[in-house]
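All protein chains but one are shown at their positions in the complex.
Coming up: subunit A.
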Amino acid sequence: MNNSLKSSVPTDREVILGILNNSEDTLNKLYKAYYAMVLQFILNNNGDEDDAKDVYQEGIIILYNKIKAGNFELSSKLKTYIYSVCRRIWLKKLSLNSKKTGSITDYEDVFAVEEDVENHEEKDASFVKMQSALDHLGEPCKTIIQDFYIQNLSMQDICEKFGYTNTDNAKTQKYKCLQRLKKIFFQP
């Protein structure tokens, strides 16, 4: 498993170009290429597989967003970048849970990525806010909003799915839901 993962490690250039072109294959390769590295780090530093998954996905998302934003300069190997980011995230989580962070077992080189991680945290806060707003919305509003804004279904589809007599009714329902969602979302 380990070897087969390593053999398909994409080059750093490949990854950046692939992500800019929305290549699912590249994302797949990227994810599989460095997962073992982060898993090893987390497992050996008071974490379990689930922690590893969360941290690693967050790390990949940070990298993904950074590349998408177009301001990613390859000043180091991607591997080092991912490791540094994941390490930073995990250290933060450890200190939040007031677990011991005294002796961290490192497996790779590390460089400073605090800025990227902080930036991501801000973004993530808005993500979490939207998520909790949606959760508070309740059904069927949550699904209608998700279908329209996330799944990009047309009002016609939504109308049929929820059994509204006509699209106008569906639209009215959607805007009612939207109003409530915005209210929750913009709550301080």
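Throughout what follows, contacts are C-beta pairs under 8 Å (C-beta built on N, C-alpha and C of every residue); 3 or more make two chains touch, one makes a residue touch a chain; residues count from 1.
We adopt the following convention: contacts and distances are computed from a predicted model.
Colleague: The hidden chain: which UniProt name fits, "MoxR family ATPase", "Trypsin-like peptidase domain-containing protein", "Bifunctional protein PyrR" or "Homoserine O-succinyltransferase"?
Modeller: Answer from the UniProt record of the missing subunit chain: "Trypsin-like peptidase domain-containing protein".
Colleague: Spell out the interface residues on subunit A facing the chain that's missing from view.
Modeller: 1-2, 5, 24, 27-28, 31-32, 35-36, 39-40, 43-44, 49, 53, 57, 60-61, 64, 105-107, 123, 126-127, 129-131, 149-150, 171-172, 175-176, 178-179, 182, 185-186
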